[in-house]
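With one protein chain withheld, the remaining protein chains of the complex are depicted in position.
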Amino acid sequence: MSILDWFANKKNLDKKKSIKNIDKLNIPGNLWVKCPKCSEVLFSKDLELSYKVCSKCSFHFRITPEERIDYLLDNNSFVELDKDIKPVDFLKFEDTEPYEDRLIKAQEKSKYLDAIIIGTAKINGIPVNIGIMNFFFMGGSMGSVVGEKITRIIENGIETKNPVIIFTSSGGARMQEGILSLMQMAKTSAAISKLSSLKIPYITVLCDPTTGGTSASFAMLGDIQIAEPGALISFAGPRVIEQTIKQKIPSGFQRSEFLLDHGMIDNVVHRKDLKKTLKNIISILQAQEENK
Amino acid sequence: MSILDWFANKKNLDKKKSIKNIDKLNIPGNLWVKCPKCSEVLFSKDLELSYKVCSKCSFHFRITPEERIDYLLDNNSFVELDKDIKPVDFLKFEDTEPYEDRLIKAQEKSKYLDAIIIGTAKINGIPVNIGIMNFFFMGGSMGSVVGEKITRIIENGIETKNPVIIFTSSGGARMQEGILSLMQMAKTSAAISKLSSLKIPYITVLCDPTTGGTSASFAMLGDIQIAEPGALISFAGPRVIEQTIKQKIPSGFQRSEFLLDHGMIDNVVHRKDLKKTLKNIISILQAQEENK
Amino acid sequence: MAKSLEFERPLLELYDKIEQLKGLSNGNDNLADEITQIEKRAEKMRKEIYSNLTPNQIIQIARHPNRPDSLSLARLICDNFFTLHGDRVYRDDPSIIGGIGFVKKSRVMLIGHQKGHGTKENIYRNFGMPHPEGYRKALRLMKLAEKFGIPIITLIDTPGAFPGIEAEQRGQAEAIARNLKEMSDISVPIISFVIGEGGSGGALAIGVSNKMYMLEYSVYSVISPEGCASILFRDAKKADIASLNLKITAKDVLKLGVIDEIIKEPLGGAHNSWKKVASTIKRQITKDLNEFNVQSEQEIKDQRYNKFRQMGRFTS
Partner (left out) sequence: MAKSLEFERPLLELYDKIEQLKGLSNGNDNLADEITQIEKRAEKMRKEIYSNLTPNQIIQIARHPNRPDSLSLARLICDNFFTLHGDRVYRDDPSIIGGIGFVKKSRVMLIGHQKGHGTKENIYRNFGMPHPEGYRKALRLMKLAEKFGIPIITLIDTPGAFPGIEAEQRGQAEAIARNLKEMSDISVPIISFVIGEGGSGGALAIGVSNKMYMLEYSVYSVISPEGCASILFRDAKKADIASLNLKITAKDVLKLGVIDEIIKEPLGGAHNSWKKVASTIKRQITKDLNEFNVQSEQEIKDQRYNKFRQMGRFTS
């Protein structure tokens, strides 16, 4: 349901110039970016060097999978798995445009086939299995491909005993795949249950935004759950709540810090500290004799 | 801590004539009892036949272990165990009077050595292990003897595979046994953990009142927890809360029905339905092939 | 039939006529023939209407205020049904009910979403939309059932999770996620029936089962057609076309491999006879439990896992 929010955000994105500037980072010559939170004007090179975090107010910009790999994993350690799995418009779903067309557009715009990449990598020399969702691909929505790849990276963890780390960023289930998108929640959660019974560490890093069916499945099942500051994390998003229930949303509602206060996550960690934090957590959860 | 309430209640008992009448039931010639809740005047013989429940307002009078045996267990099926375990004043505790003297008085007044009896019995032919606390013995407070006997009836259940049913009625830990009374909470809970890992049914029936250390240990650990209507069930009792925190207590607070609404018990069952309810529960929890 | 559905109106007019004629006839044989004829016509019309229902019409039946609710079905399906309450943490959520009882000689734990039939009851039941404590109660009861080897039946009937501040605050995402994870590993059989609305995560949270059925006129969907319409079609009034696209009827969901079978309803819908619905469900439960009886715990877990493992369509 809370994919509503993804759309709400999408609309806001379209409206708010300040946020749209983020996209322009990739355009050569566009050297300045305005922080959407504090309006500070940031030099884009500096911003990239500071993990895409505003130096003034610590606003965490949404980042691409490549940027995340760059910031968090040992150099050149990432090996992508199951790269070729492709989505299918099996319902012939057509809203304002056919799902098939949406997919082609999204694939052309990004260089990805769907909203997640998975692979093996190292963090400070420790082998890990990694999944990174891509909000820039159809709002990171979870259809069959996302569900399958999440499941496979977990199954790979079961084989290799590597800890599994998933970076979530998703508006929820992909409606265009109907009931089968809902079933991905059960499928991924069941895989995590197997991983869990083998006592292999599973860590989730909740990034902005993590909502709907994604939050209500693999995102919330980490042995340890950390969030980036200020991330929107919810099942039903603020807009749905306001519309449906006519309740006024309190400030800070459903942001990382709110979830921390309400007992849902273990900690909020600044992006610059994420790598060493993950390294520390893994080295504690994995018994010495099991370390490879 | 909430033994405070036991005392509060005790003081009220001393004050309120209406409640004091209950005691007079045993005095020959005293044929009438006034309901402390609705003030209905009840014929004591009728009251006994109606499970000591007010026919007008369903107020559940506190009852003695013998009455409970009479109402709930198959005729003559109860066989008491570990009858001879006696309390000791090992701290030489002396408040307004020595613990030793208090014990002697309580033992003389009741015909019991301490605040619980345990034994085996049958409910509609099904063998069960039973513990019945006795609020009339020092407010049902839990010292070493109560803790030991609870533990033994559970251990007996582990041996015989009989389901264990405990009727709680207690003001909490017995302060006169200091830290060792606190330890009875851990001891009994640990025994229940063993019982639980063997998948032997453990059912608690919470009777008025169940507070303090008793509620925060074996009383709240039932596979199924039912309460008699209107029973006070709490850790810190209403009086302690009012005194300490200066908070006004909402009406119905900490009564069975309140706990039901707040998710703490499975159901509230009228005393007259208790036997058949227990029989039903046991016959469902125990697999057929395990029934004896 | 207390409340009539729009598309049934022509049918109801016929019935009215029959009633009128019967009143007039008063044992008069002249009218008897005509009555019989109209009755036949009505029966034919009824069959026609009910064999050509649109998804949107099916939703109306699924949401019918007199559709049988979980608690009533539980009492019709089970002997000695005893309700169990509470999550042992925060609250007893009235929008999910649970309890133990016998189906014939089999012990069962039955859990279901609970809607009300009138406004007052619906408000109390929050229209069948659980708060997190509802899912947590359900999970507690499932774990209890697992402990004592009691098979689990779930009845699914919810518009979905509740989009409210408190439900979010108390972590409904966490609660649903945990149920999905834990249910996948439960060692007793779980049999689920969508009896009305199977709405998104709120439905799935008690629907990770070994066997999954839908009543003939129930629906199961990732999102309500209204929600989908307002998001994807940018027009909440396009629920009709959204419901077509989403493929939410029992037939569609069966084709997608998400359910095992469709449970026939009495003609005109389940609200016409709760007893018939209950006895059909009861028969299915008995049949399934007999099958599961000969399976090991591991087989039961594996079957459930594998079923969900292969859900999803993609190429590579």
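Lettered A, B and C in written order, each chain numbered from 1.
In this text, a contact is a pair of C-beta atoms (placed from the backbone, for glycine too) under 8 Å apart; a residue touches a chain by one contact, two chains touch by 3 or more.
Computed from a predicted structure; not experimentally measured.
For the chain missing from the display, the contacting residue among B:Val33, B:Ala106, B:Ile233 or B:Ile282 is B:Ile233, taking the whole complex into account.
Remark: the omitted chain is touched by one listed residue; of B:Val41, B:Ala190 or B:Ala287 this is B:Ala190. Touching the omitted chain from chain C are residues 88-90, 132, 136, 170-171, 174, 178.
What chain B contributes to its contact with the hidden chain is residues 1-4, 7, 82, 84-88, 90-91, 93-96, 143-145, 147-148, 151, 173, 175-187, 189-194, 196-197, 212-213, 215-221, 233-236, 240-241, 244-245, 247, 249-250, 253-254, 262-264. Contact between chain A and the absent chain runs through residues 196, 199, 201, 223-224, 260-267, 277, 280-281, 284-288.
Here is the rule we go by: only the chains that are shown with their structure count from here on.
Path length between chain A and chain B in the touching-chain graph (shortest route): 2. With centres computed as the average of Cα coordinates, no chain lies farther from chain B than A.
The busiest chain interface, judged by C-beta pairs in contact, is A-C.
Measuring from the averaged C-alpha position of chain A to that of chain B gives a distance of 53 Å. Centroid to centroid, with C-alpha atoms defining each point, chain A and chain C lie 33 Å apart. Our note on geometry: chain B versus chain C, Cα centroid distance of 42 Å, whole angstroms.
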